[in-house]
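What follows is one structure encoded as structure tokens, with my remarks underneath.
Partial view: only certain chains, each at its native spot in the assembly.
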Amino acid sequence: MNDLTLSLEITALGMGLVFGAILLLWLMMVLLTLLTAEKEIPADEVPAPAAPEPAAVSQAGYKAQAAALAVAMALSEQELSSAHPLPEPPTAIVSAWQLGMRTRQSSEKGNFRRH
Amino acid sequence: MDLGELLPDLIKGFTHFTFGNAVMIFAALVLIYLGVFKEIEPVLLVPIGFGCLLANIPLAGMTASEGMMGVLYDAGIKTELFPLLIFVGVGAMIDFSPLLAQPRMVLLGAAGQFGIFGTLILAVLLGFPLNQAASIGVIGAIDGPTSIFVATKLAPELLAPIAVAAYSYMSLIPIIQPPLMRLLTTKKERLIRMEYAPKPISKKTLILFPVVLTLVVGLLVPEATPLISMLMLGNLLKMSGVVDRLSKAAENEIINIATLFLGLAIGSTMNAVSFLNIDTGKIMVLGLFAFVLDTVAGLLFGKLMCFVSGGKINPLIGAAGISAFPMAGRLAAKTANDEDPDNFILMHAMGANTAGQLGSVIAGGILLSVVSKMLGIV
């Protein structure tokens, strides 16, 4: 059998297999979506843009809002940078201690404390 | 030691310089120019171009097996580590929810692989042996790592021209596709608006998808396992949301370093002797043909789906099924938007585009499987 015939055969077989595999994938996706559908999940829980939308800033145009946003972003960035699933860096231990001490003080004084 | 004896040594760089080196250095400069000034896939064309430059400086010894480029080639291309690591990073950047919300779009990912086989036939007709023809065909996967992975297995001697063709044309897609889109679709078809009322895709679905897909494709096409599994590993790391450290590493450090080294190593195989021949020219032409054929097949299948659905599907999204993620998807949406500024088909096009990414990997695995079997390599 020469190479041309062979290549035609490969084409027929290959495209057939590609379509076959893709059809199975379709089936798999339909089944997977059905089996794992969660009715109670609101639409916005689908991974949405994490960043605050810049459009909001320009629309509002108020300086105060911009400043508030900057604060929020700076805070969120700070939180982000200290978040990781492995053992936390040394400072975390110290600050946990400090937090503990302060919690004790504030609970004695009955202060409000967020978190 | 007298000066007459020394002179040949002083100008050895020039005396060993061949016309072929000059041509290849010109090619390297063109690649760097395209990357830097035309911004055509700069993360790959700049390192490839620079690697090519190094390969054509005589006696520099960087491409010998103990030179730096040789070390990188052995560590990451021969072992296929670099394309697979790049896929881990790419996987962490893909969102499959548009596809999962409209599963029928997956068919377009099959249609967009015709170019692979059409090019294979043409390559055979042009006299390439089967293993080389198949490797050239995979340029039609329109997916860099897949092309490199298959070529490394079947015809490593053609790796450089195949990689260059794959990446150069991929960045020319904004030039190649639009004329074909306008040629093969009517204005009425391009104006078709598509509803997008996706069912919400749960986080659980998005997490299970990469795992189940790896299993299904792995069992169906074992040869596609390395590629599909690394793509899905990256996707799982990202979607699980619990291993931020790892998915960030995949999206950044791992893919960046692998991309730089891959580009350099591939470029460094572009020496004059092995690159400057008629085969390279043929491959460049065949590569262009593969891109055109893929786009045409995708568009025609899009038209078929349009017809079958009673005109509810805009055939432009067929062109997004070729892979070339994510450019092809954006381009299809842009073309529809240019025709009618109120027509938004981006989500449908991205669904077809991610399907094309999957289809390309699967087709690459199938080709590898069938051709290995026929050549008795296995």
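A and B are the chain letters, set down in written order, and residue numbers restart from 1 in every chain.
Keep in mind that, in the parts below, a contact is a pair of C-beta atoms (placed from the backbone, for glycine too) under 8 Å apart; a residue touches a chain by one contact, two chains touch by 3 or more.
Here the structure is a predicted model, which means the values were calculated and not measured.
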Protein chain stoichiometry for the whole structure, using the labels that appear: A x3, B x3
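Please note the rule applied: only the chains that are shown with their structure count from here on.
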Centre-to-centre distance between subunit B and subunit A (centres being mean Cα positions), rounded to whole Å: 27
Subunit A-facing residues of subunit B, complex: 95, 97, 99-100, 103-104, 106-107, 109-110, 113-114, 116-118, 120-121, 124-125, 129-130, 133-134, 199-206, 208-209, 212-213, 216-217, 220-221, 239, 242-245, 355, 358-359, 362-363, 366-367, 370-371, 374
Touching residues on subunit A, where the partner in the complex is subunit B: 3-4, 6-8, 10-11, 13-15, 17-19, 21-26, 28-30, 32-33, 36-38, 41-43, 45-47, 83-86
